[in-house]
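The complex appears here without one of its protein chains, the remainder shown in place.
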Amino acid sequence: MTSVGSGYDLSVSTYSPDGKIFQIEYASKAVENSGTVVAIRCKDGVVMGVEKILPSKMLCHGSNRRLHSIDLHIGIGIAGFLADARQLVNRARSEAKQYKSVYGQPIPIKVLAQRIASYNHVHTLYGSVRPFGCSITIAGIDSTGPQLFMIEPSGSCLGYYGTSMGKGKQAVKNELEKINFTEITAAEAVKTIAKIIYSVHDGDKDKDFELELSWITRESKIHQLVPKEIHDNAEAFAKQALEEANLI
Amino acid sequence: MMMDDLKLTALPEKEVPISHHRFEPYVDNGGTVLAVAGSNYCIVAGDTRMSDGGYGIQTRHYTKVFKLTDKCVIATSGMQADTIALRKRLDTQLRQYERDHGKSMSTPAIAQFLSNTLYHKRFFPFYTFNLVAGVDEDGIGCVWTYDAVGSHERVRFSSQGSGNQLIQPLLDNQVGKFNQQIVDGPRELSAEQALSLVKDAITSAGERDIYTGDFADIVTIDQKGVHFEKFDLKLD
Partner (left out) sequence: MSSEHFKYPVFGQVDYFKYNNVASQLASHTPSPSHSQELGAKKRTVDPIVTGTSVIAIKYNGGVVMGADTLLSYGSLARFNNIERMKKFGKSTIIGAGGEYSDFQNLSQVLDDLVVDDGCTDDGTTLSTTEIWNYIARVMYNRRNKGDPYWNSLVVIGHDNNKSFLGKVDLVGTCYQDNFIASGYGSHIALPLLRKAYKEDMTLDEAKTLIQDCLRVLFYRDARSSRFIQLSIANADGLVITEQIALDTDKWDSGDSAKKKKNQDGRKKKNNYRNDSTQVILEYGHNVV
């Protein structure tokens, strides 16, 4: 961070002289401290993966989920404060439900993403609130095909072929740029994401982590955690790739 | 001939529905329950027929007697949907009481509690006719009888529901032994006598009351707990 506060960071209703809203920058900091999230839009679906850092060895496997379903056809991945993100997840679920009750069809991914972005944005406008300390990726399939969006604390909402959030963001981006997004399938992307997450995990700084993988494919049309067998295969593949890389 | 003469006179005009019935929130699903208390037991019976509000039978297997605690049951006839709602209410609140107090509510307390529950809904009452039956803290058999809005009375025996008029006088005579010049044997019935009387009573109601029949739940409550048994009635 360039300069610290000097009085302009107390409220989102005040800009700093060089045109920044510090509270939003701080919120982004909260996101950068979080475990890495990777998402890839493939030709036949969307896949998300999370490096879920475990603060304690005693945590139950599968607790503190960072990948959630919103509707049958939509999932969300989280980087940053889980508690803040839960607010967005709940909001997304009720938006999806409301859209369906009004229009009788599933909410388009873009519409949902923009509505959540607006919700984020209004939290950057008033002195009485703080921005959400989390970024989310929204993945789903609608009538236009597989869709992937990322929403940041500022309320920005952009569509991607591949994106990442959290600690390993930069390193992941370098890896993602090598992928041919028009050719890659969801099945391949699962392995790729597993490999990327294992490669960017910083074992010295962080303790254990748990790999979370979810996807939605054209075949199933339902967003869900990647089935155990495929998950385990991908994880084994990632570990092996990492070992080989370390030997060289 | 003029064209007018050819007009048909008998074509029906647009018909008006004879009446617009309003939504009727109450249905009487019928059924009979009764209870007899002794010094250390209480016996409850209820048939399992559920009528559709008229001549039809919706199901032959709907139990009207519901266990509230190890020492207390509630037996309810009237509208089944209200009965279920009332039961659920009592059940959740009794379980809350159990957690708050570390013991289950006593039967006399449940009796008062039910009255309050019914009374608070007196402007849109539960269409239910209840008996609370069981043993109190001293193990003495007890029965409370209610109207739909919470009036209640502790009695030694009572009946409620569609067969009430058939059963109550029988109990008055055989259990209460009211207005008898010569009473043969002790005034108090043994548990065995009460059981057989209760079975005869519900069978008798089934003879004449079209809303009572199919099967009966016979429930015995004493210090040992609540014991259910099935008993056949007429299926017609």
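To keep things simple, chains are lettered A and B as they appear, and every chain counts its residues starting from 1.
Here is the rule we use: contacts are C-beta pairs under 8 Å (C-beta built on N, C-alpha and C of every residue); 3 or more make two chains touch, one makes a residue touch a chain.
What you see is a predicted model; the values in this text were computed from it and never measured.
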Of B:Asn29, B:Ser77, B:Thr107 or B:Ser159, the residue in touch with the unshown chain: B:Asn29
Listed residues B:Thr32, B:Gln80 or B:Asn130, member touching the removed chain: B:Gln80
Residue, one of B:Gly56, B:Gly102 or B:Pro186, that touches the chain absent here: B:Gly56
Absent chain, residues of chain A that touch it: 65, 68-72, 93, 97, 100-101, 224-225
Residues belonging to chain B that touch the chain removed from view: 9-23, 25-27, 29, 50, 52, 56, 58-62, 79-81, 84-85, 124
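Operating definition for what follows: only the chains that are shown with their structure count from here on.
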Centre-of-Cα separation between chain B and chain A, whole angstrom: 58
